[in-house]
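See structure below.
Left out: one protein chain. Kept in place: all the others.
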Amino acid sequence: MDWMALLPVQILHGLVYGAVLFLLASGLTLIFGMMDVLNFAHGAFYMLGAYFAFSVVVWTGQFWLGLIFAPLGVGLIGVFVERVFLRRLHGLGHVPQLLLTFGIAYILEDVVKIAWGTEPLKVKIPAILSGSLSLLGGTYPTYRVFILAVSLLVFAFMFVILFKTRIGIIVRAAVSRKEMVAALGFNVPVIFLLLFGMGSWLAGIAGVIGGPYLITHPGMGGAILVDLFVVVVVGGLGSIQGAMLAAILIGELQSFGVLFLPQFSLFLEFLLLAAVLILKPEGLLGEK
Amino acid sequence: MQDGTILETKDLHKHFGSLTAVNGVSLSIGKGKRHAIIGPNGAGKTTLFNLLSGRFKPSQGRILFYGKDITGMPPYRISRLGIARSFQIINVFPQLSVFENVHTVLMSKHHIRYDFLRSLKRWKKVTDETVRLLEQIGLLDKKDVLAGFLSYGEQRGLEVGLTIASDPELILLDEPTAGMSMDETRQAIKLIDRVTKGKTLLIIEHDMEVIFSLADVITVMQYGKVVTTGSPEEIRKDQRVREAYLGDGKHAGTS
Partner (left out) sequence: MSRNRTWKILFFAGLFILLAVLPKLVSEFRISLVITMLAYSLLAIGFNILFGQGGLLSFGHAAYFGVGAYTAILVYKHLGFSLLPGILAGGLCGTLLGVLFGFFLARLRGLPFALLSLAFNALIYAAAEKWRPLTGGEDGLAMKRPNLLLPGIGSINMFPTVNYYYFVLVVVVLCILYCWFFTKTPLGRVNNCMRENEERTGFIGYNTYTTKFLVYIIAAFFCSVAGALASTLQEFVSTAIINLEKGGDIVFLAFVGGRGIFWGPILGACFLTYLNDALSSLTEHWAIIQGAIFIALVIYAPDGLAGLILRTKNRLFSRARVDQG
């Protein structure tokens, strides 16, 4: 077998999966870094994004509408969850939050089963995206390149907002000096609400573009959750750059692991997680 | 290492990223002495305690206890060697009773730690010792109260109790009278005097009354360094100290 020819494609595979992981992880790490909340329901939000998109496509026939509205729907649900449930648990530590968001994930998964059934769904992607591109001497599915493009766009977008705009500065300040920012007249609870909504929105986007690639089914949240948590922890809770680095790492680990050591890719991932948690618990690029 | 020195630090440093909290501290603590450490906030006093008790590892330097190098040892090992510390922010076991709080320290002292096959009641002498200790710190009548429900002054008393229960040779007290009223402070001074008799005491304090009633030796710290060490009289007169800390006639403030 010609390994050299396969190599670029494998690397691309890893990047694509890493891209979906990054979209998810960026939302989660944003929420955690900014609000000190670990959202166990993030995988469920991802799932909702995929399912909402499916329905929008079924109703309107337009994938692009799905891409716009499904994440918004998920964002709204995120806002609802924060306002109604999570807000009551602020300052009580991680355990109640974990338990609560776990309960929500539990419910959402069953809701999806009721509304859409338990069978995997096929989401119709537009014609433009369903062909192949000639890339690196071979052909590669266009849709996967699309995934890469979207996540790069999101990364750039978030970087600009968080570091170059006034809103971003306020948000980052709200995290480190909550009382000060409140004293200056900014509405901290609203900022947190918007943050959680935005994180959920990102999960929704990941679901919309990831669903057609990674299969839309009720267990998809749970399936990606472990990889997601590994990415966030290894990258550093609260670090967007770390999430990107770790997402690429885990993506490639899965891609090559599946090829060479199918039994061991998860085992390696676990070792990586254990190593990071024990040696550098703040993650590769995390602070503290 | 001189005779009569129980603890010695050699050029201790502690960096937190770009912040240097302890910047070359070399101290000698005399056995049986009551040694106070004073200085403005941010001088590195608590960090020094954290280094001595094993909470942090020094970035540089050595710590010697009776000549034995204890640099970088984990807290439980240092505790077992005979160094105990109290905390500035009360650090008890809130949902355990006062009795259980103290009893647990005594268990460790008697090397009863990980047994999961025998009942606690078996060791009657530990129970008796707990009762005696509670009497010493004046909390015997509250022995079944959950520690979280004690008054602030009582919790501070328990905090000291937990520290001395293991019968340590070297006791580190970190601002034991913080937040106390004048009366409470006087009571605390009496308590500390009583329970640290015959031991070596290293105490961080801001309250001048406490310091001058208890201390034999005073070390002044600022900016992570030792400014000077001397008897209370010497310190009182030292111009550098006045400028740096006492502020020329003003009393030392708290946080």
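Think of it as A and B in the order they're written, each chain with its own count starting at 1.
Heads up, the rule we're going with is that a contact is a pair of C-beta atoms (placed from the backbone, for glycine too) under 8 Å apart; a residue touches a chain by one contact, two chains touch by 3 or more.
Here the structure is a predicted model, which means the values were calculated and not measured.
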item	value
Residue of B:His15, B:Lys109 or B:Arg242 touching the missing chain in the full complex	B:Lys109
Residue touching the undisplayed chain, where the options are A:Ala203, A:Val233 or A:Leu285	A:Val233
Interface with the undisplayed chain - residues on subunit A	38, 85, 88-89, 94-96, 98-100, 102-104, 106-107, 109-111, 113-114, 222, 225-226, 229-230, 233, 262-263, 266-267, 269-270, 273-274, 277-278, 281
Residues belonging to subunit B that touch the chain removed from view	53, 55, 74-76, 79-80, 84-85, 87, 91-96, 100, 103-105, 107-109, 112-121, 162, 165-166
